[in-house]
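Have a look at the structure that comes next, please.
Heads up, one of the protein chains got dropped from this complex, but the rest are sitting where they should.
Coming up: chain A.
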Amino acid sequence: MGSLSHWVHRYFVDNGASSWWLTGLRNTLLITVLALCIGVVLGFTVAIIRSTYEQTGKLKVLNAICKVYLSVIRGTPTMVQVLIFNFVIFASISVNEVIVGGVAFGINSGAYVAEIVRSGIMSIDKGQMEAGRSLGLSSGQTMKLIIMPQAFKNVLPALINEMIVLLKETSIIGYIGMTDITKAATLVQSRTYEAFVPLIAAAVFYWVLVTILTYFMGKLERRLRKSDRK
């Protein structure tokens, strides 16, 4: 037992290791949660603007802005975007690093969420919109009460996938000097001159986080599937 305790101390406690791991876990979680919130709000907004334009021809200017946003975000590497956010956009103002990371990843994720949600909206038969409108509902009401609930259910697996990708992609945040799980692992590695334990530990942390996320999303998905063939 002495050697196990020694091992835990060496890689997870001593010489600042415990604080790196804790800070890393906290930052990875905070950035991911902040980015998810921004990404979902942004993604749904862009998707609704784009589909409204496609169906009715309204919101032409907003649609054009959305298209530029999608093109820029999807056409450039996340890594470069994060660097630009840190060293250009937020360079002159002092903002908490977590905010910088959350905003950068949120804006990035929003573009992918937007296209996922738009595909969901397009997958709903146009008769659903017509049925809603023929009852006197506005297009906004029909969107909210009839189209979006069905679209959301259809795209949930793809959204969960995007959330998993996002969580793991935050591992590049170390490049702007932030301590996340990955950075913590490399810090421990540099202090102990051992790569195996810290890197495997980082992998396990990510795996556990993704598994927890998948578990709760799976529960949500099953609840939404209630209306299918019952």
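Annotations
Following the convention adopted for this analysis, a residue touches a chain if its C-beta (ideal position, glycine included) is under 8 Å from a C-beta of that chain, and two chains touch if they have at least 3 such contacts; residues count from 1.
Please note the rule applied: contacts and distances are computed from a predicted model.
Name of the non-displayed chain as stated in its UniProt record, restricted to "Amino acid ABC transporter ATP-binding protein", "Trk system potassium uptake protein TrkA", "Stage V sporulation protein AD" or "C-type cytochrome": "Amino acid ABC transporter ATP-binding protein". When the omitted chain is restored, the residue from A:I84, A:L137 or A:M217 that touches it is A:L137. Of the candidate positions A:I65, A:L145, A:V165 or A:V204, contact with the hidden chain is made by A:L145.
Although one chain is not shown, part of chain A still touches it, namely residues 125, 127-128, 130-138, 141, 145-146, 149-150, 153, 227-230.
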